[in-house]
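Only one protein chain is missing; all other protein chains are in place.
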Amino acid sequence: MGSILRKVAFPIFLIGVAAIIVIAWVPALLYGTVDSMRDDLGRFYKWEPRGEHATLTLDNIRQYLEGSIAGQSAPAAHIRFGRSTAAACTYVLWLLQFRITRDVLAVVGVVGFVSLFAMFAIWWERKVAARMQSRLGPMRVGGWHGWAQSLADGIKLLQKEDIFIAGADPVLFRMAAYVAFIPALGLFIALPFSAAWIARDLDVGLIFILAMYGVGVLGVLIAGWASNNKWSMFGAMREACQMISYEIPLGFALLVPIMTVGTLRLTTIGDLQSGGFQTWLAFRNPFLLAAALIFFIAALASCKRAPFDLPEAESELVAGFHTEYSGFRWALFFFAEYAEMFAAGALAAILFFGAWYSPLPAAWGESWRHGPLWQQALHGVVFSGPLWLIGKGIFFVYVQMWLRWTLPRVRLDQVMYACVQVMLPLAMLVLLANTFWEWQVRDRSVLGTVANLVCTAVGAAAVLAIIGVGLYGFINRRRLVGTQVVKHLPGA
Amino acid sequence: MSGEAIAFYMLAVLAAGSALGCVIATNIVRMALCLLGTLGAVALLYFLMAANFLGVIQLIVYAGGTLILIVFGIMVTSRMYGEKLKPRRSEALIGALVVLALFAGLVAILWRGPWVTVVPTEQPNSVAAIGQALLGTYLVPFELASVLLLAVMIGAAYLAQPAARNGRGTEREE
Amino acid sequence: MTIGLTHYLILAALLFCCGLFVMTTKRNAVGILIGVELVLNAACLNLVAFSRYRVGTIDGQIAALFIIVLAAAEAAVAIAIFVNYYRMLATIDADKGDELRG
Partner (left out) sequence: MSTIELLLITGVLLPLASFVLLAFVGSKLGKPASGWVAVLAMAASCVLAMVALVQWQGLDAAGRAAARSAPVLWATLGGMPIKFGVNLDSLTLIMFFMVTFVSTWIFVFSVGYMAGHSDEIDGVSKFHRFFTYLSLFGFSMLLLVIADSLLLLFIAWELVGVCSYLLIGYYFHKKSASDAGIKAFVTNRVGDFGFIIGLGMVVLFLGDLSLAGAAEKFHHEFMAGGPLFSRTFCGLSLATWMGMLLFCGAIGKSAQFPLHVWLPDAMEGPTPVSALIHAATMVAAGVYLTARIFVLLTPEAQQFVATIGCITLTLAALVAIVQTDIKKVLAYSTISQLGYMMLGMGVGAWIAALFHLLAHAFFKALMFLGSGQVIEGCHHEQDMRKMGGLIRKMPVTAVTFLVGVLAIAGVGIPAVWMPGHTPFGLGGYFSKDEILAVAWHRVYGENHGENEVAPGAEIQNPKSRIHNAEAAALRPEPRTLNPLLFWIPVLMAYVTPFYMMRCWWLTFMGKPRDHHVHEHAHESPLMYVPLVVLALGTFVSSYYLFRPLVAAAAPHPFLTVSYDGAAAEAAEAHATMISHGAHAALATRVGLAFAVGFVLAWLIYRKGLAVGEKLAVALKPAYTVLVHKFYFDELYGFVLIGGTMALNAISYAFDKFVVDGLVNLSAFVTERLSWFSGMIVDQGVVDGMVNGVGRGTWTLGGLVRSPQVGRIRNYILFAATGVAVVVLWIAFV
């Protein structure tokens, strides 16, 4: 049994990932179908859609699909439906035209993504930690590299006793976990996974996300207070200090790309970077690169990740604000943390590192975008799409983990010093300098081009260096992993 | 009932409920939590009124800044099992009477008045419009606000520092 | 009936009255501050509602923006004062500060 499982574990993992992607993709395709159906119906049948409120009837849809099958009208979103699928799809399409349906789907998607991602990230964090310490980490549950470890842990946590402290404030203790978790989910309302993959394309999306980060602190604060535990309280106070302070350099660092592009709408910011690697905002001028760095450090502090993990410093405060929590509520805090980590990484990618675009110019793949289904899928993989954003986000999450297991924790006064005396002046200076740069140095000017090229080269070198180091590590993994565990490596 | 109405009533119930929670709660941190509910609901109401920027600012400044400051203040000054600070019953009664009378009066006025209203129009780019207004028509208040914030920063830092350094002397108490 | 100005105004009036009541009955100084925030929120809501349904410009939003900024400033100073108050009187009970002398 065990040997069989070990053999099929990797395929199961892969199939699972692929299935998730497909499951997410199908509704998106159907969305597109409904939207283009509206347009087409308007065009072919002199049917005037009255803005957003125009509803398609079932008959409309049926008629349209049949027309599409008969080749009378242009195929919607290049999907050709068979006769049997068309009948089934009619109802789905009818439902999908309503905003509320889409919202429900978006919420389901976001919750699903966050929980899946948190599970993945916890597993991965353990693997990263282990490898940094020349261990293997979870290897058994699920077979291939213990991929189901988090799933098992989750099930365990769900059935664990929800311990409630006698001296705690009953309402606040219970509420705190939700107050921490809901904003972390709320982040994803405005976070675009690609130009179309977004629950609400707010014109103030960026600050909305920032605001959600801010509100999330309250949960931690209340958790610390309600636990009626000195260490929890200290953790909460530290969190409040740190969070409020680091929001300022964070905001300043965000102002730099905002001033450069002149919008707060994240989809617009992303679309401005569609022209390939050298158009990514971080490589536009040196100050944006510096701003990206400041943003990342400040975001690290905002997510209370090491080396800024003072609120939960396990060696000083036991576990800080979540000392007294157990079971599902405890898991909620972790879900929130990993969601915020991903959002920070994704935000860094959107603002500075090409959003959902690949390093290739998106214009090259323009014909694929409107081609048949397989070309669209290929376009999503090669040029732009949510997979790119998630990939970049995961990369930045990985960097956060890497830092956590590399750097020692800093003291609180050092944290505050770094914020007020170093990051803040630096961020202000960068903002000022970028303002002058954007004001005086034109994009097409010699200086602008040179700066762009230099920054691009630096970025490319960094990427290549990371890839190179990774490859080196992979090739030499038997030598690097340590003598005790080498025989447990897969394939040994 | 339109979607807007449903949203409004839900948010209104949330806002009013949280506000009433503030009134009823005796625990000060619970009051703060209720305030969070009101603030959030009002922010969403701003979204409903197409004042996106304001809603976000409400969230970031009020919920993310002011409220945390308040909770912070509570943590410094209150104990969970300290004395319960309750008003005298007569005080509460008088207060309730006055406030109810006020509410009744306000509702009566509001209900009666036929408000001359305009059809709401969506600003194409409200963030830009607000920016223009802040740095144009409202430049002077804007600058005054920044000066005020500076003064507040200095004042708060001065007020909150340890008492020994308040005076001009260099001796340290505590 | 469509949602109009009156709805918002009545909601704001309710928030205002709640805030006022909180201000009058809570003995914890921070509680009074919370009441003030409620009242200010009600005022902001009114301003935005008027600016949307009555005037049709963004001026009300700007005023609300200023209120939010000032409220933040006011809270910062108030908390600083409360901390000092607590340091002096070892309580946060607003009624204890009735001596009217330093």
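A, B and C are the chain letters, set down in written order, and residue numbers restart from 1 in every chain.
Keep in mind that, in the parts below, a residue touches a chain if its C-beta (ideal position, glycine included) is under 8 Å from a C-beta of that chain, and two chains touch if they have at least 3 such contacts.
The structure presented is a predicted model; accordingly, all values stated were derived computationally and were not measured.
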Contact with the hidden chain, among A:167, A:425 or A:473, goes to A:425
Residue among B:14, B:48, B:76 or B:94 touching the omitted chain:
B:94
Give me the chain C residues in contact with the hidden chain, please.
20, 23-27, 32, 94-95, 97-100
Residues of chain B in contact with the chain that isn't shown?
87, 91, 94-95, 98-99, 101-102, 104-106, 108-109, 112, 135-136, 139-140, 170
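Just so we're on the same page, only the chains that are shown with their structure count from here on.
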So how far apart, in whole Å, are chain A and chain C when each is placed at the average of its C-alpha atoms?
36
Could you work out how far the Cα centre of chain A sits from that of chain B, in whole Å?
31
Shared interface positions of chain A, touching two or more other chains
none
On chain B, where are the residues touching two or more other chains?
32, 53, 57, 65, 69, 72, 74, 126
Can you tell me which positions in chain B touch chain C when the two form their complex?
2, 4-5, 8, 12, 15-16, 19-20, 22-23, 28, 31-32, 35, 38-39, 42, 45-46, 49-51, 53-54, 57-58, 61-62, 65-66, 69-70, 72-74, 76-78, 85-87, 91-92, 95-96, 98-100, 102-103, 106-107, 110-111, 115-121, 123, 126, 129-130, 133-134, 138, 141, 145, 148-149, 152-153, 155-157, 159-160, 163
Any idea which chain C residues touch chain B in the complex?
1-11, 13-22, 24-31, 33-35, 37-38, 41, 44-45, 48-49, 52-56, 58-59, 61-62, 64-66, 68-73, 75-84, 86-87, 92-93
For the complex, which residues does chain A have touching chain B?
99-100, 167, 169, 171-172, 175, 179, 202-204, 207-208, 210-215, 217-218, 221-222, 225-226, 228, 233, 236-237, 240, 243-244, 247, 264
